[in-house]
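A protein chain is absent from this complex, but the other protein chains hold their places.
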Amino acid sequence: MRLGVCWYPEQWPESRWAADVAMMRDAGLELVRIGEFAWNRYEPAREQWDWDWLDRAVEQLHGAGLEVVLGTPTATPPIWLARERPEVLTTASDGSRRQVGSRRHTCPTSPAYREESVRVVAALAERYGTSPAVTTWQVDNEPGNHDSARCWCDACTLAFRGWLRARYATVDDLNEAWGAVFWSQVWPSFDAVELPRPTVTAHNPALELAHRRFASDQVVDALREQVVQLTALSPGRRLLTNHYLGDAVVDCRDVGRLTGLVGHDNYPHGASGPYDVGFRHDLCRGLADGVAPWVVEQQPGPVNWTPTNPPVPPGQVRLWGWQAALHGVETLLFFRWRAARFGQEQYHAGLLRHDATPDRGLAEAVRLGQELRAAAPALLARPPARVAITYAYDDAWALEIDPHLTGMTHRSLVLAAHEAASRCGQDVDVVDPEGDLTAYDVVLAPALHLCTPARVAALTAALDAGVTVVVGPRALVKDDDDAWLDEPLPGGLAARLGARVGDALTEPTGQVAVAPYDVPAGSWTDVYEVHADDVTVLATYDGGWLTGLPAVVRRGGLVATGAASAEVWTALLGDLLGVEPAPRGVEVFWRDGQRVELDWRTLTLEKGT
Amino acid sequence: MRLGVCWYPEQWPESRWAADVAMMRDAGLELVRIGEFAWNRYEPAREQWDWDWLDRAVEQLHGAGLEVVLGTPTATPPIWLARERPEVLTTASDGSRRQVGSRRHTCPTSPAYREESVRVVAALAERYGTSPAVTTWQVDNEPGNHDSARCWCDACTLAFRGWLRARYATVDDLNEAWGAVFWSQVWPSFDAVELPRPTVTAHNPALELAHRRFASDQVVDALREQVVQLTALSPGRRLLTNHYLGDAVVDCRDVGRLTGLVGHDNYPHGASGPYDVGFRHDLCRGLADGVAPWVVEQQPGPVNWTPTNPPVPPGQVRLWGWQAALHGVETLLFFRWRAARFGQEQYHAGLLRHDATPDRGLAEAVRLGQELRAAAPALLARPPARVAITYAYDDAWALEIDPHLTGMTHRSLVLAAHEAASRCGQDVDVVDPEGDLTAYDVVLAPALHLCTPARVAALTAALDAGVTVVVGPRALVKDDDDAWLDEPLPGGLAARLGARVGDALTEPTGQVAVAPYDVPAGSWTDVYEVHADDVTVLATYDGGWLTGLPAVVRRGGLVATGAASAEVWTALLGDLLGVEPAPRGVEVFWRDGQRVELDWRTLTLEKGT
Partner (left out) sequence: MRLGVCWYPEQWPESRWAADVAMMRDAGLELVRIGEFAWNRYEPAREQWDWDWLDRAVEQLHGAGLEVVLGTPTATPPIWLARERPEVLTTASDGSRRQVGSRRHTCPTSPAYREESVRVVAALAERYGTSPAVTTWQVDNEPGNHDSARCWCDACTLAFRGWLRARYATVDDLNEAWGAVFWSQVWPSFDAVELPRPTVTAHNPALELAHRRFASDQVVDALREQVVQLTALSPGRRLLTNHYLGDAVVDCRDVGRLTGLVGHDNYPHGASGPYDVGFRHDLCRGLADGVAPWVVEQQPGPVNWTPTNPPVPPGQVRLWGWQAALHGVETLLFFRWRAARFGQEQYHAGLLRHDATPDRGLAEAVRLGQELRAAAPALLARPPARVAITYAYDDAWALEIDPHLTGMTHRSLVLAAHEAASRCGQDVDVVDPEGDLTAYDVVLAPALHLCTPARVAALTAALDAGVTVVVGPRALVKDDDDAWLDEPLPGGLAARLGARVGDALTEPTGQVAVAPYDVPAGSWTDVYEVHADDVTVLATYDGGWLTGLPAVVRRGGLVATGAASAEVWTALLGDLLGVEPAPRGVEVFWRDGQRVELDWRTLTLEKGT
């Protein structure tokens, strides 16, 4: 795993650059990302380009042997641009336009925004596209972050109607698919459809889901326009994005298909724990069909943007680096080189402190680099995964729209399964549920909420190929327009399972357990009704009137668990694999026959025998 | 108690109807409510009426011997209508118009909404008003629900000024009554008065109360226009509404005077517990002068709209039915027949599951019907109540506007008294405090906040007639314009009581008790100052510096309790009646000399001796 750093030469006196670059090189860093927020420095006024400073910065980096990752600056259009063309600005659901002063304040649909983005990207790529210093382009920055994909401007309304026209042959089809007869909210024509604006109570979830899908598509389309420019003007360079994978706003798999390489910004303090961090690495690889991912921004110390911004104990930064390496990350850049003296992120640590003295993260970064270079290659070679976890953005959106139980999230369902795999020593591929699943030993589908023919076909093919498939609660419940199926659940698989979901319940008490595992059931509890003889009830509920009812059932290779706590998944997967799971807080990897443990309770890396 | 169900034929393939209707009949159901959300199916575009489908649905129901309750669809005007006449839409306090996509998005004042409502109701009533199948009309659906009565549109502003003109002779009278001199916010003319729009801190509570009263009146006026049509075009049919009694937005007693029959939608998971449910049944009867109420929608399993939507254990649905029967409900319809496949309520249980198989609620509904038909008539005959509880909507609004202690609610005060009666085995009439109270043994006035001459007269007459009257804390404090009295409290009764309120305190610590009951005092603690010799101090406070101060005082038939927890009310009422109250969680009924207990802790119905 190569190490690098994010640097903002435009934020520091040029007299300081040489010292910074020398320190980077001496720290063993190999890459430096620059430029992704510098539009106003590239173009302080329309078409008044100022490249000289960037030429010098790139030159200094290149001269020091550092690769340059150059960012397109489309997350931060300048104020002068928004003043000239205010239609680039995002509009909130109440119709008010978001103003300048921050970032991601522009609408991904806006033709003006698209045009300006292409213009600046083309100018940048013309200047640096064939520079030997620039090996990689970062396209935009954290697309969709701050929930910025959805916009309610006039351009979005028009585009949404077009998007619907492409999806549904007629408005009658739309109304039928959405069940618009419910509460009489039938759209009289495509031209009448409105984005979900403030109303008295909830909107139809079908509209909400369509809006999220549309918004994601708009972001992807905007990125595609940049990719076209970069591909044409900067041949042979790699393209990537830096997603923030803590939320699900944009379908990042669509982005991965565009760029071929995906990175993510790894801020463990914004994650729910180490398993969430590990999951994000695995998800990131899954977004680009297994291409080894990047961490484009790595937390190097405390951050500024969580509610509490807690300290980072010694050793933590190094361990985050090892975690990335063990999850197969190819390149990791720390964010940022030196802590910002001004602006919104002053309390965000850098490798250097504000006064340019080394912060604790720098020493750990140096040590990490030394250790990685010294490590046996096999330790860093991630083997093919035997276990896959399905993940799809539309499931995340559907559950966000209707979680049934406040606080229940798609992510928590997925993480429960991922924790199980981590504790059982399994590398995991995070896969598209419509893809080929036949190569795995076990496929976990912890949150496969929507039921499409392709999903059912993929799972069925896997089962037919001898794969063990485990579905969780609320599996295959609704169709692709977020309408409930009218067949037994899990949809398409109930017959094969020999059981169906009887009750799909919430578990708000925290007092229902699962026997024989003797662990909490989790927040949702699907209760199965068995209708075939050869079904095995692997576990039952234990709590109140649910006691004794089937919680986990199996027939052949198909397993269904109606309880979805991490503890249930861990016990179940341990049983399926014949493995004793590690305690909570430990990640287990097998590398070249050797057991490697990351113990997050003690912040230690242990290489066993 | 007759049983029925709510059905949405427009949401299912017509090929399925016959099977559904047969199942309903076989389940012992007698009535089916339909149509209340189907405006767009009645009239897909202006004046293009489509009755054929409804004709067939009504016919099938009638053919199966099922009575039809037909709903007017005015809670869900179609989108085409809102596009043609956007002035029907509700306006929020910030001046923004609420949009389509949901329900109750229309302003009850809007002349356009009124006109369109009358038009559709007339058309519906012309078609089905004399159908032998249709025995009952539901007027609108949950009027005021989702806090939809208050609107800030121009029509409301104008109408509000007219409403004020009718209430106050001159604007000077208004300013005097409201104490507008406070903070110099004197209205220079009726035409200057504004609805309470966003301002820097709180509005005058007199304005807020007037707005709530006005808004309620507008809803009632809109319903009246429908009632006029239905009465004219559908002679001999019963009219009812289905209120949601979990909040107090519309003065449902006014509605009861219009319709003569009142129903409510009984969702125990939206209630604070079983006593709240029992209270709603009793309130509902009180809204129509004792006419036996309906439950128009009965929760049949888990719902979708509470924060946690917990499971419904076996036996619960049956017991809810028995509770309704024992509280004198005439007719109970389950909501809904089959769980919705689309729209906003997919997680709401029906008697059938989404796939048309029976859900657990159906079996309990069938058993309930069998038990009710088998029960001794005397068990289901509610005797005249000895105990009345006063309830008035303007008290609820005044306390909502200024609760003194965050979280304190009018409902919680009323429920404390109702729990006391339920545990003491008393049937309760929930009565207008300005009505004739002389026929009761005991009148409880747990939240009689506003003091009008008529209220004082009614209580005085009751006392003179030998009734025991118990007032709670904050009783008779403010005048009809929400201004504090300038006489000793409780207003109009302090002299008769021989005591007055000294301190009207909050009790946020939870650590003040009441002796000798040895129970918590509750959230408000009025402390009495006794000024007559023959006053009995029934109980005193016990906690900190309040220890020993009078909490409950009595002189003759008049009792005042300054502590208002359910425990205090229960102990006090037990003493007054000479009854040993049942434990918390139990409702006691006496039917034909027999003690009947609903034990909500064990979900059992016990008929003792």
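Letters are used for the chains, namely A and B, taken in the order the chains are written, and counting of residues starts over at 1 for each.
Here is the rule we go by: contacts are C-beta pairs under 8 Å (C-beta built on N, C-alpha and C of every residue); 3 or more make two chains touch, one makes a residue touch a chain.
Note that the structure is a prediction, hence the values are computed from the model and not measured.
Across the entire complex, the residue among A:92, A:192 or A:579 in touch with the chain not shown is A:92. When you scan B:31, B:124, B:351 or B:483 for touch with the missing chain, the hit is B:483. Only one of B:206, B:227 or B:261 touches the chain withheld from this view, namely B:206.
Interface note: of B:196, B:246 or B:273, the residue touching the hidden chain in the full complex is B:196. Across A:17, A:51 or A:80, the single residue that touches the chain missing here is A:80. Against the chain not displayed here, chain B makes contact via residues 94-95, 178-179, 181-188, 192, 194, 196-207, 402, 404-406, 478, 481-488, 503-509, 525, 544-546. With the whole complex as reference, residues 10-11, 37-41, 44-45, 73, 76-80, 83, 90, 92, 96, 98-105, 146, 148, 302, 304, 307-311, 313-314, 339-347, 354-357, 360 of chain A touch the missing chain.
Please note the rule applied: only the chains that are shown with their structure count from here on.
If you average the Cα atoms of chain A and of chain B, the two centres end up 47 Å apart.
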